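As you look at this complex, bear in mind that one protein chain is not there, while each of the others sits in place.
Our next item is chain A:
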Amino acid sequence: MESVEHEDTKANAPSVIDRYYTRWYRADMKGKPCEDHCILQHSNRICVITLAETHPILQNGRTIKCINYQISNGCSRLKNKVSGKSKRGGQFLTDFAPLCRITCTDETEYTIYSCIRGRLLEVNENILETPNLLLEKPSTEGYIAVILPKFEESKSITENLLNRDEFENIISKRSSAQSQPS
């Protein structure tokens, strides 16, 4: 392999997410202020659902008490199983299907939603054992779930979502609104 100069190449170099994924957002999920979700869509249409950096769970030094994938008496996301190339058997989710509920030590509880229509492929079980992953690496190892949109909907599912610029606009408006005395 030839020797190439790599000084500081990475400071501004694209990360894995930058290279292969498009970031989409849903702000103030279900009208709840700041409950922002981030959807990472791979070029192969697979979507990874994560908390946006601005989500209340990640603010004010909160710590997580528990994460619950049992979203109702009859339905647990942990029971989700897919088989084969065609991912048969996965739970089919719509935009507002809950993925899990996260309770913080200050007894605040948040519901994380699917954000897009698609088949649930997997949920992140690592965060059950190590909830700190969610706090430390919310957009990589602390992901919530992986969803496969229908092939024919892979373009249209992001129509209702915010792109990065739109989301950043909302965030800056939000912070300027907060900084203004009420």
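A few points about this structure:
One rule holds for everything that comes next: a residue touches a chain if its C-beta (ideal position, glycine included) is under 8 Å from a C-beta of that chain, and two chains touch if they have at least 3 such contacts; residues count from 1.
Simple rule for what comes next: contacts and distances are computed from a predicted model.
Look at the chain that isn't drawn here: its UniProt entry, checked against "Mitochondrial intermembrane space import and assembly protein 40", "tRNA pseudouridine synthase Pus10", "ADP-ribosylation factor-like protein 1" or "Multifunctional methyltransferase subunit trm112", names it "tRNA pseudouridine synthase Pus10". Of the listed residues A:His42, A:Lys79 or A:Lys173, the one in contact with the hidden chain in the full complex is A:His42.
The residue from A:Ala27, A:Ile112 or A:Val146 that touches the chain not shown here is A:Val146.
When you scan A:Cys34, A:Val82 or A:Ile171 for touch with the missing chain, the hit is A:Val82.
Touching the omitted chain from chain A are residues 1, 3, 6-10, 13, 15-16, 20, 42, 44-46, 48, 82-85, 87, 121-122, 124, 126, 133, 137, 140-141, 143, 146, 148.
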